[in-house]
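Submitted below is the structure of interest, expressed as structure tokens.
Removed from the display is one protein chain of the complex; every other protein chain stays in position.
So that you can tell them apart, the chains are marked A, B and C in the order they are listed, and the count of residues begins at 1 in each.
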Amino acid sequence: MTLTNYLVLAAVLFTIGAIGVLVRRNAIVVFMCIELMLNSVNLTLVTFARATGTIDGQIIAFFVMVVAAAEVVVGLAIIMSIYRTRRSASVDDANLLKY
Amino acid sequence: MGASPVLDTARFDTVAVDAINAPDFSLAGITPLLCVFGAAAVGVLVEAFAPRNVRHPVQVAVALAGTLGALVACVLLAGTREVTAAQALAVDGAGLFLQATIAGLGALSILLFAERSLDPARSSFVASAAVPAGSARDRELMTAQRVQTEVYPLATFAIAGMMLFTAANDLLIMFVALEVLSLPLYLLAGMARRRRLLSQEAALKYFLLGAFASAFFLYGLALVYGSTGSVQLADIRAAGLEDSTSTLPVIGLGLLIVGLMFKASVAPFHTWTPDVYQGSPTPVTAFMAACTKVAAFGAILRLLYVAFGDSEWTWRPLVYGIAIVSMLVGAVLGLTQTDVKRMLAYSSIAHAGFLLTGVLGLGPGGTGSGLQATMFYLLAYGISTVGVFAVVTLVRDGDGEATHLSQWAGLARRSPLTAAIMTLFLLALAGIPLTSGFIGKFTVFRAAIEQGAWPLVVVALVASAIAAFYYLKLVVLMYFSDPAEDGPTVGVPGLPTTIVLAVTVSATLVLGVVPGAVLELAERAAIFGA
Amino acid sequence: MPETLPATGLLSASWLLIALPLLGAAVLLLGGRRTDRWGHLLATGLVAASFVLGVLSVVQLAGLAEESVTVDLFTFIDSGSLDVRAGLLVDPLSAVFLLLITGVGTLIHVYSIGYMAHDPGRRRFFAYLNLFVAAMLVLVLGNSYVALYVGWEGVGLASYLLIAFWYTRPSAATAAKKAFIMNRVGDVGLAIAIFVMFAQLGTTSYEDVFGSVGLLAGGTVTAIGLLLLLGACGKSGQFPLQAWLPDAMEGPTPVSALIHAATMVTAGVYLIARSAPVYDATETARTVVLVIGAVTILIGAVIGCAHDDIKKVLAYSTVSQIGYMFLAVGLGPVGYAAGIAHLVTHGFFKAGLFLGAGSVMHGMGDQVDMRRFGGLATKMKTTFVTFGLGYLALIGFPFLSGYWTKDAIIEAAFDKGGTSGWLLGGVAVLGAGLTAFYMTRLMFMTFFGTPRWEDGVHPHESPPVMTVPMIVLAVGSVAGGFLLTQTFPLVEWLEPVFGPEAEREHVIAPLLVSVLVTAVVAVGVIAAWLLVGRREVPVTAPARVSPVVTAARRNLYADALNESVFMRPGMWLTRALVWVDNRGVDGAVNGLAAGLGGSSSRLGRAQTGFVRSYALGMLGGAVIVTAALLAVAS
Partner (left out) sequence: MLSNYMPFVGLFVLAAAFALFSVAAAPYVGPRRYNQAKLEAYECGIEPVDQPLTGGRFPVKFYLTAMLFIVFDIEIVFLYPWAVSNEALGVFGLVEMAVFIATVFIAYAYVWRRGGLEWD
């Protein structure tokens, strides 16, 4: 069984995530899209671990999960605080700083 | 790797078992890192157990002890060359020089954080970030003299991440370090006491874009790993790009570069910079602008020259182009800015371009003077940047810092000393002789010319001339305009800011007038790997 | 160049000479109003300390075998192939300037304490004066052209600030701008000369440049010589860049005395004398120096005859006297020492004359028009006597300073031989006669005759703090020439720099020259007495005068020349460009600035503040980066 399919799937997920960041307005959803990108990378990593016969990829995937969790904590804290102030989680509303 | 990797279970299993061994570990070599990480952990414990009224002095002391300890440790380690922790960390001249730079600049930033006599509320950080901006509780806290002490462990963690970033000899460690330095910065950016909406917006933008960039970096890591079977820089170098017909590692390199250039605020990945620099509390801006730049360039240099040093003709044209774009974007866009911090952000983008000029000054096989030039430039730029933002914290009106350019008109008449110091830093940023900035620019340009990149240097000179215009515009504004009636006042700095200003002013002058010793130090330290 | 030694003892602390006045400037400028009360005393004290240190250093220098030492200050850049060092060079030539600058500088600081006593900007004034002294010392003590250039720009800045000291007067502001711009013309020449040296020789230190000047092509050396000369002309107010100097008299009088008479304006002479090895290698450039010197002698003297403003007369006199110095250094080895000697004595008597003029103005309510003076000899006795001695020294009255030093130059001019020798000598003698004429005219109009004072003016002698420096300078004017030519000949002192005194054939016996010059001077004095001294001076200048006088009053049309050569075409060009701009072609006048500003705001629009558009930009960047890498890799 070829692993290319997994890689293609991961690439598609990554792209969907990236496009999601560009088109969604809700900060939480944007952030979830970023998480999708990270997880597609995880898929890529474990696939490559299989392909190259090394375990580094799997270990890296663990690290990525931890980092992603930490990022969730920080990110939700920031989004939470801005939501409580503005009563809106739309990234387009946060537009005071420009030019 | 071929286009269709095939599963080989037997091989996978044997390799997996062999791979697990206890790594070699040189504790001595990573003392600087341990110092800062230790200080950060102690800071968290202090936050947990120390009574509120003693926390501030204790936290400042812990953070300073950690950073200064790391600085001392780097100095003591000078000359060490080894790769430790299962090939994941490099202890070498360049790494130690940059770690010492980050530790020193970090200590100065901590001092700016600790300033308590400028703001009537005794701190530039919000007392409680969880309280919604503009609520009754927020207004109550605005004037209360409660101070936020969590910023110190956060900043210490960021410094530790930055130092790890420059020492990483492994893409995974590089990624972890990238996150360790970024996550606290996202939070710090949103902690301004005044203009909280702007601050929160800055944090949100920095966070979303930073996470987006990390995802690119990570995908690049995965692709490089997939094509070379390893994430260690030495292995990647051994695998090489030219041998492989695959496009995988090339795309991977591109994505890694994107992730790092984002942190270094190089155009076209700079868009977050002006917004975040403007919105963040000024001490945090100083910290980000100075330390993150050093760390990011440390990682860029290591990635390009250690991992991909054998295939530099793949990335050289790209970096060449990015450098030009960055210099021109920074110089031209800075012209029409009306906010001091925003203007300095564009200046930072232009400087990133100048630094890339130095990166290109490193020749094949690490020949040429590009590495030492870039390291010196980073040091000089970092010092001036901390200094210039320290001055920004001094100029205040009733609403906090007065950052609009028009408010700086005639500042020389209100406070000649402040204006003189600001002028010195601006001249240093513009690269006028007898300041550190001139020597920095001179050395990077010379390194680039030695590698035949003179067209780049011509562009760099044009960009410097354009950028000099906005620095000098501010100087002219301070000296030759009439001060506004209700203009800002210049606060009397307390001990911490005074120390920062004294150190940065003297360092800017010393590096400009007698740079010999430091240039020599950089030259001797300009070594990658064991 | 003689061998230079590393400095030892006191000489290794030469940097203090510069650091002391610089410290003064820094304290006064940064200290703000806190230093208002004692700042001027500090400034004066520091310059005096610098002078004392200078004297001690020179004494030590005189005792050394090799009379030239370098002080390595620091290595500016030393990495790889590039090695830029900054250091000081103390040799007989710089020692002379060192003493002149700090000595006269100290006296003028003291005088200014009295002169500026009631000025609200006193602190600022002393800060600038200190800054000037420091910069001037950098200029003469630096051991490379780059150091000289740093000092050169520094004195330019100080001079600009001091001319515009009373910046509320439009005339002062205009004069400062004029000085600044005309100096820039010269500075560009100097800067290009330095670039050429660096490009050709890879160094700018005196030692290395002079050591390898022989390796350069003749044309290059000539180019360097002419460019240096352009710089010298700008700074020293020589033809054709002389017009700024008289206008610079808008500054306070002590400034005119120190900067625009005794020291800064002689920097051009220093530059040419210091670059002697360059000029030794290029006859063409040296000849141009001679011509410029000779032309300037006459221009300065002729214009000096027609002005009624006491400071402008003295200013043109300065222009003319520096012409003598240029003439001297243009003559080569026979003239270097003579030129420097005249520079030193001129520094004394011209500074004394300016201080005297300042004292007169002080007593006459800041009046500068000589037609409003007269009969002051009895009212201001000290001023009269010191001014008179300076006057006698300047016109070359036998056995006073000018007699010794100016005659030496005239002698050397004749000794050049051939037609050119006679021509130059003749011009120099004629200049001496004109000098005698206009200075005598000045004396008569100011100190003799009937008072023509404006109502309400009560002339009075100045306080001792002002008269004492004048007395000291007068003593110097009387004795300086004798000391420097007979007792302690400057020629011998400067021998390590310029080589031994050249053997020369005297075309005319020195005694004869002396008699001739004295006779011509006497004619000038008598002419002045006949035309001015024995008549009543009209309060308003007569309108119906010969074209020559009109031309002289208009500064020999130098301003008109400037206007027609630089300003008119400049304005014409501007108009043409505005026209081009208006025609819609991408404007060349404000094109660059506007273009950059415009593109800045247009590009700035891309910074929309929307996270999503930033992310789009990053994604686009990532795509481009990856595509570019793939394009390169494949």
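As a working rule, a contact is a pair of C-beta atoms (placed from the backbone, for glycine too) under 8 Å apart; a residue touches a chain by one contact, two chains touch by 3 or more.
These numbers come from a predicted model, not from an experiment.
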Shown chains contacted by the missing chain are A, B
Answer key for B:Ala41, B:Leu141, B:Ile449 or B:Val513 versus the chain not shown reads B:Ala41
Full-complex touch with the removed chain, picking from A:Ile16, A:Met80 or A:Leu96, is A:Met80
Hidden partner sits against subunit A at residues 59, 62, 65-66, 69-70, 72-73, 76, 80
Residues of subunit B touching the missing chain are 20-23, 25, 41, 44-45, 47-49
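Here, only the chains that are shown with their structure count from here on.
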Taking each chain's mean CA coordinate, subunit B and subunit C are separated, in whole Å, by 48
Per the C-alpha centroid definition, the whole-Å distance linking subunit A and subunit B comes out as 24
Distance between the CA centroids of subunit A and subunit C (whole Å) is 70
Touching at least 2 other chains, the residues of subunit B are 204-205, 208, 212, 274-275
Residues in subunit C with touches to at least two other chains are numbered 604, 607, 609, 611, 615
The answer for subunit A against subunit C in the complex is residues 18, 21-23, 25, 30, 91-92, 94-99
Within their complex, subunit C touches subunit B through residues 29-30, 32, 74-80, 82, 596-597, 599-601, 603-604, 607, 609, 611, 613-615, 617-618, 620-622, 624-626, 628-630, 632-634
Subunit A partner, complex, touching residues on subunit B are 1, 3-8, 11-12, 15-16, 19-20, 129-130, 132-134, 172, 175-176, 179, 183, 186-187, 190, 196-198, 200-205, 207-208, 211-212, 214-215, 218-219, 221-223, 225-226, 229-231, 274-275, 278-279
